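Scroll down for the structure; my scribbles are underneath it.
Note that one protein chain is taken out, while the other chains of the complex remain in position.
Moving on to subunit A:
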Amino acid sequence: MNSVEGLLTQIRGLSSTASDVLSLQNVLKQADESLHAESTRLLPFLDQLDPSKHSLGYLYFLEACTAGPVTTESASSFVLIIARFISSCVAEQIRLAPDKFISVCKRFKDQVLLLEEPLRGVAPMLTAVRKLQSSTEHLTTLHPEFLLLCLLAKCYKTGLSILEEDIFEVDQPRDLYLYCYYGGMICIGQKCFRKALELLHNVVTAPMSTINAIAVEAYKKYILVSLIHHGQLSTSLPKYASGVAQRNLKSLCLSYMELANSYNNGKIADLETYVQANMEKFGSDNNLGLVKQVVSSIYKRNIQRLTQTYLTLSLQDIANTVQLNRPKEAEMHVLQMIQDGEIYATINQKDGMVRFVEDPELYKTCEMIEHIDLSIQRLMTLSNKLTVMDELISCDPLYLGKAGRERQRFDFDDFDSVPQRFNI
């Protein structure tokens, strides 16, 4: 007990300046084991610390407290404590002990799920993420946890706000896979198929040495979203995808590849029979909703093709071409597509005719010019970033070592600036 008391005094004393905090950190590291030994009795001591001033110490204490197994009663009290801590802690202090912070937040997530109230965890987790990341381009281990909570709580919009930011720095590859996979699911929920496709594409083409389940599930969803958004699936993964992915992914998602083939053939009846036959399989992967969207998208694809050849067309003819049963159904489809902005047309109910018009966008308005200007600037920034990264890598000793060793494999001209034997 004495040591705990002494520790508390030290924390209170050494939490004011940055150098003090560093020495405090050393003290805490040495005291960590003893704290863990007394984990069950530490709870009352937490009241003596102020999370906003003594964040680092509080964190150590909290981490030791929550180290044990979680029960429903303790969960509700801990949830409140941790939520309060997260909202009031000081970012610089907790960044000194990121692992501890991450494990505390993970336990927080588990507790919130145990209580079956994921919504309670969403806001605190968002704050946690913001405090942990060193910059908005940094992906922490907490990002996927946060997205998981958003998915379970069904508040997709909050999730989307995090997804808007570009990620360039990654702590662990597994974080990225999970982040992109959950992010893809959130975008699908919000019907932003373009962004979903981008995120899922990142998982599928990420460098990996062995095939993992996240990539397989992501590829299944990727196939379905690609069919919905583009109406086609490119049969091979791009060259930069890892070798394991290129070799194994397709064979692990056979029924989805079959679905894509059936879609490409364009016969709606065949597609529907295939879906019916494999309903269980799609259901067990939780992809039934997506599959249904795929089937409805084939009608859209066919109607879009009609806009290229016809100026006006009767609803009856549309129904016949697209293999729908009645003109009323065709009308519903066309109406939906006009509302979604996928085609430009007017329906004349008196004659039962649809008139297709050209895209009214003339690219002459101020908004369009602004949009183009912003895009150009954004791309220029990206380009600069790319150049900077290229320069950094060229100076990286690891890279130079590897390039120097493998020099004889390449042309003389590629690497004549690197000395033959480059030893560090």
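Miscellaneous remarks
Assume a contact is a pair of C-beta atoms (placed from the backbone, for glycine too) under 8 Å apart; a residue touches a chain by one contact, two chains touch by 3 or more; residues count from 1.
By our rule, contacts and distances are computed from a predicted model.
This figure omits one chain of the complex; the name its UniProt record holds, of "Trafficking protein particle complex subunit", "Phospholipid-transporting ATPase", "PCI domain-containing protein" or "GPI-anchor transamidase", is "PCI domain-containing protein".
Summary of contacts with the chain left out: across A:L119, A:M279, A:L335 or A:M389, the touching residue is A:M389. Within the complete assembly, A:T309 is the residue of A:S251, A:T309 or A:N325 that touches the hidden chain.
Check A:L176, A:L227 or A:L271 against the missing chain and you find that the one touching it is A:L176. By the touch definition given at the top, subunit A reaches the unshown chain through residues 166-173, 176, 198, 201-202, 205-207, 209, 240, 305, 308-314, 317, 351, 353, 356, 358-359, 361-363, 372, 375-376, 378-379, 382-383, 385-386, 389, 393, 398.
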